[in-house]
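Missing here: one protein chain of the complex. Every other protein chain is in place.
As written, the chain order gives the labels A, B, C, D and E, with residue 1 at the start of each chain.
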Amino acid sequence: MSLVAQVGAETAAEAPVFDGLSTMWVLLAAILVFFMQAGFSMVEAGLIRTKNAANVLMKNLIDFSLAALAFYAIGYAIMYGTGNSIVGTTGWFLSGLDPSVDGLPIEAFWLFQAVFAGTTATIVSGAVAERMKFGAYLMYSFMITALVYPVAGHWVWGGGWLSEMGFHDFAGSTVVHAVGGAAALVGAWMVGPRIGRFNKDGSSNVINGHSMPLVAVGTFILWFGWYGFNAGSTLGFGEPDVVARVAMNTTLAPAMGVILALVVSWMKYGKTDLTLALNGALAGLVGITAPCAAVNSGGAIVIGAVSGILVVLGIGWLNKIRVDDPVGAIPVHGLCGIWGTLAVGLFGYEAFGANSDGLLVGGSASALGVQAIGTFSIVAFTIAAMWVVFKIIKSVVGLRVSEECEIKGIDTEEHGLEAYGGFQIFDAE
Amino acid sequence: MSLVAQVGAETAAEAPVFDGLSTMWVLLAAILVFFMQAGFSMVEAGLIRTKNAANVLMKNLIDFSLAALAFYAIGYAIMYGTGNSIVGTTGWFLSGLDPSVDGLPIEAFWLFQAVFAGTTATIVSGAVAERMKFGAYLMYSFMITALVYPVAGHWVWGGGWLSEMGFHDFAGSTVVHAVGGAAALVGAWMVGPRIGRFNKDGSSNVINGHSMPLVAVGTFILWFGWYGFNAGSTLGFGEPDVVARVAMNTTLAPAMGVILALVVSWMKYGKTDLTLALNGALAGLVGITAPCAAVNSGGAIVIGAVSGILVVLGIGWLNKIRVDDPVGAIPVHGLCGIWGTLAVGLFGYEAFGANSDGLLVGGSASALGVQAIGTFSIVAFTIAAMWVVFKIIKSVVGLRVSEECEIKGIDTEEHGLEAYGGFQIFDAE
Amino acid sequence: MSLVAQVGAETAAEAPVFDGLSTMWVLLAAILVFFMQAGFSMVEAGLIRTKNAANVLMKNLIDFSLAALAFYAIGYAIMYGTGNSIVGTTGWFLSGLDPSVDGLPIEAFWLFQAVFAGTTATIVSGAVAERMKFGAYLMYSFMITALVYPVAGHWVWGGGWLSEMGFHDFAGSTVVHAVGGAAALVGAWMVGPRIGRFNKDGSSNVINGHSMPLVAVGTFILWFGWYGFNAGSTLGFGEPDVVARVAMNTTLAPAMGVILALVVSWMKYGKTDLTLALNGALAGLVGITAPCAAVNSGGAIVIGAVSGILVVLGIGWLNKIRVDDPVGAIPVHGLCGIWGTLAVGLFGYEAFGANSDGLLVGGSASALGVQAIGTFSIVAFTIAAMWVVFKIIKSVVGLRVSEECEIKGIDTEEHGLEAYGGFQIFDAE
Amino acid sequence: MKLLTVVLRPEQLPAVKQALFDVEIRHMTAVPVLGTASATEQSMYRGVRHEISLFKRLRLELALNDHKVETAMEAIAKGANETGGFGKIFVTELVDTMTIFSGERGERTLK
Amino acid sequence: MKLLTVVLRPEQLPAVKQALFDVEIRHMTAVPVLGTASATEQSMYRGVRHEISLFKRLRLELALNDHKVETAMEAIAKGANETGGFGKIFVTELVDTMTIFSGERGERTLK
Partner (left out) sequence: MKLLTVVLRPEQLPAVKQALFDVEIRHMTAVPVLGTASATEQSMYRGVRHEISLFKRLRLELALNDHKVETAMEAIAKGANETGGFGKIFVTELVDTMTIFSGERGERTLK
């Protein structure tokens, strides 16, 4: 039981004065963000075939569990530990830390950060669904939550070089979503498309998602949880109007994302595709994540609208470059994450916490420049780091299941069960 | 980008002192009410056939999105703007408004009201499911959230003539539910029953719902969100005991609704129908919505019991008058909404905020009279307004899909996908 | 309407000063715990066959409804009424009680307790699924929430003999989960295994669960709600750091439960079984329920790990003793409930509210002794009481559906519908 | 004895079943299948165009004594024509049948 | 060569399959279907009464060489009678068969 003694440093801490209202808010927000795991798993399961649905559920369960433990043991220290402008180096296993972080108990602050790490990790599972080995995914999950995400996080939120530059990413359009989206891109590209997804002539085939109710309920759960994600990123309740503005923007942007995704898919494809409209909601949410506090409602509407357009075009573009992303994680989180971060430099107000007024609301291009530097360095870092991570995993255990396993489905091969066991045939069998 | 500048009036506002605790409560309540969208979409999808399930999910997604935008641009001004006793006329795009509403940031107050508008709109989607055109539904959604609901809301909560009369509808049995239910009645009646639902001799056929797990999870989500709906309607946390009483009543009434719906369906039909028991929960919730603060626990129990009975009888009655309401929206929201509003006049206590003690708890019939005037005027107004709205939509784009589309299912025809694509047949196809 | 007058005692109460922040916390926690009903119903429906899925949903709906009413009328008085060290005897229908319980409105305190009673009741539905009569289940639900659970609760939380001894069960590993698990054991044993579950030679057959997405979303909902269950058991927000510690432990323990359940099932069975990993999360949650406040993060990790192992071994052990528990309720809630309670005596800190430091963190065995006495007396009491309850029900209405009904499925026989009506065959039929 | 295999559109089932019941043919086996049509259809999912060549159909199987075959085919045609007239019937020869419970074989198993 | 079409209740499958395996008949094709019964059933959904005339059944298909047909029918009857004795068997003549991989035709494809 030495582990218990070793890591139990917080036991001895003397209790300082905490801000009750703020602590409650951050805890509730963390709980809402936790629930986004359910949302991700439903969206991803719904958008793939039955034969791999249990596998993707498993990946969502495991990546959160690993994230919680890895971020506890290692990630938090790298992200928020004292260190240099690149990485933090204190606070392994949360030991030796001040019990209070700006009036919040360290445990509350940790929890809010840990569920963010879990979100980052889980973005990838959908993009590599139906073909990545379970063991490989375990390794990936550990690496991103212990190392890659915390480094990016340190730069922006942990006192690193980007925070010194005045880079503004309120709730993580870049730190969480673009990192997750970039990791998804590397993963999906390296593991290759599903068998039968693309033809030799470059054209695409349809592989239908198997359950729209799951995709819909998952999207609603994500939107619900996103109120915690964005409005909780105030890390307190000292300014009720800021929290309220964030919550309002977190409603208007996805609403507009839905409408524009609908309109674009209607005009472009002649059908109002439900999965694209649902992706539009997520796109709007990702887009407003960085600027949620810094823009007004008009800005939120424009940001959501552009996100809705971007996601539909992005899905088409992935087909062109033959990257197979069954759930649209790369456009939703990657593209819209970058867009949302840049949007701070377009629509952000200094009075609302942005570094300076945005280019389109009377300011200069300087904020936009900083935003661009920030988001592109983090995306570049993530692509590089994840390229190394996936390469290593590939050489150690392999990334991809066997062709036979892929055809039969990963559920029976790796998990010994079917997502709908005894359902299509009879129960009595 | 002139939109941004134009509507960004809140940018310039100076921050007054806000009540942190109350703001947090109202925001959390709004988030819970938002989540009811997931509940409605699951209940409605589960109670219809697979071939239209994606369509109803789409309608639920879109009506909320449109509601958020329409209520932001127009609805809020009509409902809460300064004006006369019929409509408000200031605050379009939320501009030019006081940043604080009784200690709440305007954005928080708006959000809570906006999710109510979304709820009102979405009640109808189930009643007209499996046959109303998607385009027609889009138009309807806009009209109800921009115009019809805000007018009714202005009368009761926006300082209009009914609020002057002392009409008491704490959380909206009438303003939200009876309005939604009345709109559902007009819509379902005008669009007509589904093919095969009624026979020439007046008898009814069964069209099974396709997924009880969806109906059940949706009902639990609605009940969960209803705590925000009712207990958040305190619009603050100044009186913790009132909030707590509301929450308790919001538990007892639906519990009793379940039991009575169960007993009545058992006695009347010889089976304990799960869908009726779930409808019983919703009936109890709608019933307690107006009186949730004004009655004690005994009152809540009686109100829930009557709601549970009403909903089962109401569903039978709709079959008799040959109105096809696949999910029971009309009895649940319409009938029980009226009943709940009247119940304030029967069981409400002046000490608990009712206008005067109710008829059955030692008071006079005066409160009941006011409640009756209020609920019947609003229902009458809604029926008239929605009749016009649906008539116009009918003449412009038509209300109903073609017979071929109805037989094949709206999902493939309008949205190009199936709710369970590649599920019944194989994934590999 | 004499009921209304009779039970409406709270009407007359004068309002004392309430703690707003604490009341809000407890109400929100209660709402989260309420939502666990959705989680239970999804997990249970997913782990059984389609032909009984509607029945288990019905049971989950009804047991909560009955729990709310029974705990209101009778249970609360037994659990929290003034009385002796065995039972309370005042406060029937909540009448005649002090309007405030330590700064909380009585209605808020009641609600939090009532949802706990509902949780206890619903644990059993999964263990007896697919064969127990609906009427018998109704009776059982009433008995456990009106009588059995309140007595156990009185001993520990209502001022009874175990609380006097210093028994520490912060959020109910024993009071809720071990009681539910023990009741499940008695019920599952007395109703007997499902037809075809065990062979004459003692070996087991597989009866597949029909929907992994339901099991997964249910588990995530339960985990989500558990933050309310554990962190709300502070019954206030006076010590934000305690609440935060509880929330953190409620994350680490289930995360570790998942990992260990995965590893053990991988090593033991060669497959990474999704249902066992999901059970591992619940096992970790049950395990940390009693010690959530008293242990540090290291303790939480060890407790979660052991829980994850226990649940996989426990499921194997039930097969050996030929008790059929389709969802694993007995190992998850029973075994891990006992383990979690004992763990307070191993890893608890006096400084964190435990009676004395635990055996493995520098203390003596005395706390462990008290914990053992407490959990075993309550389990023994529950087994005895439930044995009587189920025996009586058996002799009055019978516990088990007919063989024909079991083969055809309870859904059509008792509820007149199918969980997926018109789904496998066509809608038009 | 003959075995009729009938492929219909699902919405035709109620009328066809009724028409068969009307001529006292009460035993059949039904299963949802996918069938081809004269033309394929274009659809679109997440921006990818694709061709659908299999559509939801319903397959009925009826074992009949020879003298009932024409009656059955007429009844099926009647029910099907009320609801669009789609569908095909395929007839094969049955060389034997058995009612498991009684062990009976041949024509008298088909009533 | 003969093709046996067997319609059973789903709960009979395990016993019937076992009985067939016992006589070394190891190849078959199964599909869940809906079948009629001697009587219809009344049910009730949301207060509307309706008649159910199609119930869950299981359809098995077995291609067999002629000398195996009686063995198979006996085995099916044995398994089915252990579990209620419901069910029907329909036999048609097979004029040809093919194992795709080897291109083999006729009797030797059926082992």
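Simple rule for what comes next: a residue touches a chain if its C-beta (ideal position, glycine included) is under 8 Å from a C-beta of that chain, and two chains touch if they have at least 3 such contacts.
Quantities reported herein were computed from a predicted structural model and do not represent experimental measurements.
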Query = Among C:Ser265, C:Ser297, C:Ser356 or C:Gln371, which residue is in contact with the omitted chain in the full complex?
reply = C:Ser265
Query = Residue-wise, where is chain A in contact with the chain that is not depicted?
reply = 196, 407, 412, 416-417, 421, 424-425, 429
Note = chain C positions in touch with the non-displayed chain are 204-206, 208, 265, 268-271, 273, 275-276, 312, 315-316, 319, 328
Chain E residues touching the omitted chain (full complex) = 3, 17, 26-31, 61, 63, 92-101, 103, 109
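Definition applied: only the chains that are shown with their structure count from here on.
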Query = Farthest from chain C in C-alpha centre terms, which chain would that be?
reply = D
Message = Looking at chain pairs B-C and A-D, which one is connected by more C-beta pairs in contact?
response = B-C
Query = Can you give the whole-Å distance between the Cα centres of chain B and chain D?
reply = 45
Query = So, what's the distance in Å between the C-alpha centres of chain E and chain B?
reply = 51
Query = Could you state the distance in Å from the CA-based centre of chain A to that of chain B?
reply = 33
Inquiry  = I need the residues of chain B touching at least two other chains; which ones are they?
reply    = 21, 24, 28, 196, 208, 211, 217, 269, 271, 273, 275, 407, 416-417, 421, 424
Query = Of all residues in chain D, which are in touch with two or more distinct other chains?
reply = 11, 14, 30, 32, 43-45
